[in-house]
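Every protein chain of the complex appears in place save one, which is left out.
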Amino acid sequence: MGFREVIEHPDRYDFDVETVGECLLDSPLAATSMRVAGKAGGYVNGQRVLLTRDEAVLKEHFARYGKTPSLELAGPHAKIYHDPMWARAAIVTCGGLCPGLNNVIKGLVRSLWFDYGVRTIYGIRYGYLGLVPGFHHPPIQLDPDVVDDIHEIGGTILGSSRGEQDVKAMVDTLQRMNINMLFTIGGDGTLRGAQKIVEEIKARNLAISVVGVPKTVDNDLQFIDRSFGFETAVYETFDVLSSAHIEAKGAHNGIGLVKLMGRDSGFIAAYASMANTVVNLCLVPEVPFTLDGENGLLRAIERRWATGKTHMVIVVAEGAGQELIAGEEKRDASGNVLKKDIGEFLVSRINAHFAAIGKEVHVKYFDPSYSIRSVPAHGTDAILCNLLAVNAVHAAMAGRTNCIVSQWDDAPVLVPCRMATIERKKIDPDGPFWQAVLSSTRQNYYFHGEASE
Amino acid sequence: MGFREVIEHPDRYDFDVETVGECLLDSPLAATSMRVAGKAGGYVNGQRVLLTRDEAVLKEHFARYGKTPSLELAGPHAKIYHDPMWARAAIVTCGGLCPGLNNVIKGLVRSLWFDYGVRTIYGIRYGYLGLVPGFHHPPIQLDPDVVDDIHEIGGTILGSSRGEQDVKAMVDTLQRMNINMLFTIGGDGTLRGAQKIVEEIKARNLAISVVGVPKTVDNDLQFIDRSFGFETAVYETFDVLSSAHIEAKGAHNGIGLVKLMGRDSGFIAAYASMANTVVNLCLVPEVPFTLDGENGLLRAIERRWATGKTHMVIVVAEGAGQELIAGEEKRDASGNVLKKDIGEFLVSRINAHFAAIGKEVHVKYFDPSYSIRSVPAHGTDAILCNLLAVNAVHAAMAGRTNCIVSQWDDAPVLVPCRMATIERKKIDPDGPFWQAVLSSTRQNYYFHGEASE
Amino acid sequence: MGFREVIEHPDRYDFDVETVGECLLDSPLAATSMRVAGKAGGYVNGQRVLLTRDEAVLKEHFARYGKTPSLELAGPHAKIYHDPMWARAAIVTCGGLCPGLNNVIKGLVRSLWFDYGVRTIYGIRYGYLGLVPGFHHPPIQLDPDVVDDIHEIGGTILGSSRGEQDVKAMVDTLQRMNINMLFTIGGDGTLRGAQKIVEEIKARNLAISVVGVPKTVDNDLQFIDRSFGFETAVYETFDVLSSAHIEAKGAHNGIGLVKLMGRDSGFIAAYASMANTVVNLCLVPEVPFTLDGENGLLRAIERRWATGKTHMVIVVAEGAGQELIAGEEKRDASGNVLKKDIGEFLVSRINAHFAAIGKEVHVKYFDPSYSIRSVPAHGTDAILCNLLAVNAVHAAMAGRTNCIVSQWDDAPVLVPCRMATIERKKIDPDGPFWQAVLSSTRQNYYFHGEASE
Partner (left out) sequence: MGFREVIEHPDRYDFDVETVGECLLDSPLAATSMRVAGKAGGYVNGQRVLLTRDEAVLKEHFARYGKTPSLELAGPHAKIYHDPMWARAAIVTCGGLCPGLNNVIKGLVRSLWFDYGVRTIYGIRYGYLGLVPGFHHPPIQLDPDVVDDIHEIGGTILGSSRGEQDVKAMVDTLQRMNINMLFTIGGDGTLRGAQKIVEEIKARNLAISVVGVPKTVDNDLQFIDRSFGFETAVYETFDVLSSAHIEAKGAHNGIGLVKLMGRDSGFIAAYASMANTVVNLCLVPEVPFTLDGENGLLRAIERRWATGKTHMVIVVAEGAGQELIAGEEKRDASGNVLKKDIGEFLVSRINAHFAAIGKEVHVKYFDPSYSIRSVPAHGTDAILCNLLAVNAVHAAMAGRTNCIVSQWDDAPVLVPCRMATIERKKIDPDGPFWQAVLSSTRQNYYFHGEASE
């Protein structure tokens, strides 16, 4: 492991969008890009990467910053900042479960241990909460044997939690434990928390790298082609959609209604609908719909029956149609507003509508979210987890901080936290991706009577 | 197929509990009992079977009828009633989906076709509704090629429906189609419907056998050791309980709450809890519980936390704790009483309780029912489907009617419909089965503080 | 745990077939029988059980011993032999993997710990080999936390090995470790090893109970209705048979040939063939077949093609047709006889035959054995594992030794090792079970041209 010279006095470790990486092409540990097939790798060239292909993102970035974004390529460096002999790492998982959390933990531990020789690795319990001593959750020590089989199990061996914690208390803990690398695995809330931790670290002038592995089962973070866990989640939706299809066909005018994850963006719902082509309607947050009227959902269902078909499968993202429910405020016995679920809302409205017009329908409602997100990552998704973890370790060892690791435009890159958290990625209702969904479901026929079947 | 002589003038085809079967021991098609392992078969002896082992059932039967029940053994007969050359069979599936419906259909078709040479077999669409012409669902014709692969798919290729239909209209249809064998696959509602059809058939003096294959995923019919689909359903609960466990461990004081099928009896919940030993509390309809108080559910959860554990899995049958909800009547905007779900009820009450006492808990709720019941039958459960189907065909061909096929006390028997529908089987809270559940979950410790862990 | 009085001076702890158990009906831990559905339990009555139903077994036993076998019912006893405060248990797994090994280990540990308060439980590594110090595999200590999740993973956390070890060295180890209960999980070789250990223990006059949990994925031990792991193994064969069907249909005259476990008996092959009704021929050790001739396998395949079908699925137990291969001795370069695999043998012979007659066939060969036996137990099979484990603990605590726990005739019993190892259970080619297989596959048509399709 002696090929890396430890830099004694780095002048900075918070890289900028202008930073040029110093990736080592010849390293046996060279970062590889995650092309899903054959061509994995190939773009690690020690040069600044100008990412030019997603024009909408580029234009927006230019409008905002007056310059084209360039991101540092991830990968091993010729010189590292932290001395492996003295390095002490901590790993924390935050927010909801997602396939691959344990793969990322395993990848971090193995890369720290085998690639760099780091021997002190802590697992923080229950998210940021575990960094606050008052909650009494002591960290656990991790090594390759402890993590050897965890990639076969869903969830996170560390536990997780949501929400913010006292920043000073957390940095006190890092300082007390002599941590100099903190790996945060979490979503945008986690990244915002990480940014606050970085500010406090800077204020105290500490040498602690904070590197994030972005987690969003909804796959809706900017500057991330594909987030870990997403592919597995889509894969797992297959069986529940088949069940919905079977239930729908089991009854006359049966409707299998499946709610899938996706609070602000409907990527899982959209991918799932294209991956199992039993879906007739796919409802996502980005594409508003109405219940009533000639182009409303209820009319769409009637158009389905009018084709002579007696079964139907509808997929709805959890964040779809929220504006419809807002208009239907419900209160509990104490007068509190009840937040109603779009899935249950649609069940009751579809039932009410067809009861009113005297038409028999049978709605079978599926809400499989927890079952989908608690499985272990498989296939290329599992490989992605490991590559992100390895690149996070390379970044932290080289003294990078306040950044996340990502695959963007098929290249492994480091993205500053502040860029990643600007806003969520969404489906463009006018773009070709949504057109492909429409082409697969043919739902424009049902919603708008377009074309004849 | 000529070894069976067609009886020209049978004096009766509605057998009585006193009936002695005429099973052929030497037949290559001898019925086999469904011992789960090795010893399958062995009890087909051409004699009346005196079923003596389940003493509680025997006593109750004796008290009710003044005699010990004896059931005709199922199996092929030396003489058959219907002439295969002229026989026309119809198959109907009713009620909710259950693993194995398609296996039973396939088994019926293959046995009619290959064992007896029956060539006209109709599949009635959407339950009893398909027997009423006004609904316009013409039957489909079935043969071995049509059903060849259906055992690999869940649900029923015929569709199903619930509820009663006009008996006269249905028998009119049977008569018009010249059906002389009707196979009804369904639960106790279906069997009561079958009894009414039989009465109308008798009133018209028609020669139509009506034989039921009892379907109850809850496994709660009398005189049935094990109903088809049950084993597969229990098997399928494994993964969702593991997911609940992973979600529970993923959060601090996480509770994985899983609602499973079981309106009147908790067999699925109980078996599932023993089959995946991650379950800490199993709640079933037969064992009432309270929320509050020293022995209430909320205190039980607190006792779990008091042991130092920070996660918990609770299984609740859908029919459990209904008396608790009755006391919490809720109404919708129109003033109608809302039937509240025990699962959601527990979620809200657990959350409310711990919010009130300022203790953090995270309830993750799973409602996988449709996904569990829409899978195809596997393993010995699939074998059971086929054996029931074959025995139903033997019974109908021999002129039996108004009965169901069953495995009882490890023997294949015919049970009169009126016996099977007397009342549902339930878990005996004082019996050894429930003790085994308690031993597996150790929930008496949580509910009653019994013993120390 | 104080309700059991420790017996100070037991006069014997090697029970005899005449032994009367002292099971406690009122115990909250009453043993329950493993009826697959509803009626679990009910036969624990503190009386000697006369097992009368399997007449063939009874007759043979009578002929051999001059008396009818009676077996002690398993379950908790009013008085126990070993003092839980001083008890030290050891668990060992031997032979090939089988679904449910880890469930049994978990069940043993939990019952020892929670039911009796035993706090010293060793896991012996790699079978009997781990009891011989020279192999340097120190035991691991087990407690409920260590085994909490192991039931979700196939295999055995202890490792396993085959073959005999030095008996004196093993008993030396038990003595040195102050073990007074040894639980052996293994097949007939393991049980014979256990008997030798018991003899050495007796010779040394030690108070060590040796209780076996019989393991045979082939389900072919005597006095055992159903062995743990069998149901899961059958369940797991479903997908591979469907794959074989798909491959067979993917080619013209495609033959999916699947070799399944079963050295001396064909129960897995037979059950699998009935559970997934895509199988056209099922070949087992108990039913010899020939390759050539009018009733040979090759002619059977030709009869299949003659029906107009262009695909076929054949299941062969690994022990089937060994007599055919014996006649085709092959030797390696060194002149050693090569034991040829029945699966590969059939592939080559089928290919050779059809090549010779100029008929195209495409044989797709599947050998999934390891994949089937390395899964975790599910469903009622998992429940069985736990019940066997609990009853093994009851037996050992009560001072029983030289016996195994079993479900026989639906009752939990203790079977002396010498009875269990007399000979293997086999399929009776003339019995109703094999008739049911023939009825499902309809292979008599292919082999013998019986009946027309």
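All chains are identified by letter, namely A, B and C, in their written order; residue positions are counted from 1 within each chain.
One rule holds in what follows: a contact is a pair of C-beta atoms (placed from the backbone, for glycine too) under 8 Å apart; a residue touches a chain by one contact, two chains touch by 3 or more.
Not measured: the values here are computed from a predicted model.
Note that of C:Gly155, C:Gly186, C:Gly321 or C:Pro416, the residue touching the chain absent from this view is C:Gly155. Looking at C:Glu247, C:Glu318 or C:Asp381, the residue that reaches the missing chain in the full complex is C:Glu247.
Screening A:Asp225, A:Glu286, A:Glu318 or A:Asp367 against the full complex identifies A:Asp225 as the residue touching the chain left out. Chain A residues in contact with the hidden partner, per the touch definition given at the top, are 1, 28-32, 35-44, 53-55, 103, 106, 110, 114-115, 151-152, 219-220, 224-227, 230-232, 234-235, 238, 242, 267, 271, 274-277, 378-380, 382-383, 386-387, 390, 410, 425, 431-433, 435-436, 438-440, 442, 444, 451, 453. Touching residues on chain C toward the chain that is not drawn are 97, 125-126, 129, 135, 137, 153-156, 159-161, 239-240, 242-244, 246-247, 249-252, 310, 330, 333, 364-368, 370-371, 374-375.
Here, only the chains that are shown with their structure count from here on.
Look at the contact of chain B with chain C and you find the same residues on each copy: over half of the numbers used there are shared. Each chain gets one centre point, the mean of its Cα atoms, and the points for chain A and chain B are 41 Å apart.
Distance between chain centres (mean CA atoms), chain A to chain C: 45 Å. One simple way to say how far apart two chains are is to compare their mean CA positions; for chain B and chain C this gives 29 Å. Shared interface positions of chain C, i.e. residues touching 2 or more other chains, are given as 152.
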